[in-house]
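Supplied in structure tokens, the structure appears directly below.
Here the complex is missing a single protein chain, while all its other protein chains stay put.
Take a look at chain A:
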Amino acid sequence: MDSLVYLLAFTAVATAATFATRVIPFVFLSRHSDHPLILHLGRYLPAAVMSLLVVIFLLRSGHWSAPVFGADALVPSLVVVALHLWRRNALLSIIAGTACYMAIQQF
């Protein structure tokens, strides 16, 4: 296959597969959007997914061997948590935490 044709076909297939994962619940469940089970998931799933994203991405951001044991990721995370509980300013918490992480990684 011509390489440009392959690239375009590849992109089309990747697009279709990705969109399928996003559209399937809307195609099959949109008539049940006020079913109590869907409402239950709609209410609790975001919080649960958010914390699982934190755990997975956080563990991938740090070095987990002794003697640091993840301090390179845990310290910036604690900065984010503490700042956010104190000021509740999302941007401030995120920028301070990220700057802290970058400083640790770069120096």
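Keep in mind that, in the parts below, a residue touches a chain if its C-beta (ideal position, glycine included) is under 8 Å from a C-beta of that chain, and two chains touch if they have at least 3 such contacts; residues count from 1.
Everything that follows uses one rule, which is that contacts and distances are computed from a predicted model.
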| item | value |
| --- | --- |
| From "Fe-S cluster assembly protein SufD", "Branched-chain amino acid ABC transporter permease", "Na(+)/H(+) antiporter subunit C" or "Lactate utilization protein C", the hidden chain's UniProt protein name | "Branched-chain amino acid ABC transporter permease" |
| For chain A, the residues touching the chain missing from this view | 3-4, 6-7, 9-26, 29-30, 32-34, 36-38, 40-59, 61, 73, 76-77, 80-81, 84-85, 90-91, 93-95, 97-98, 101-102, 104-106 |
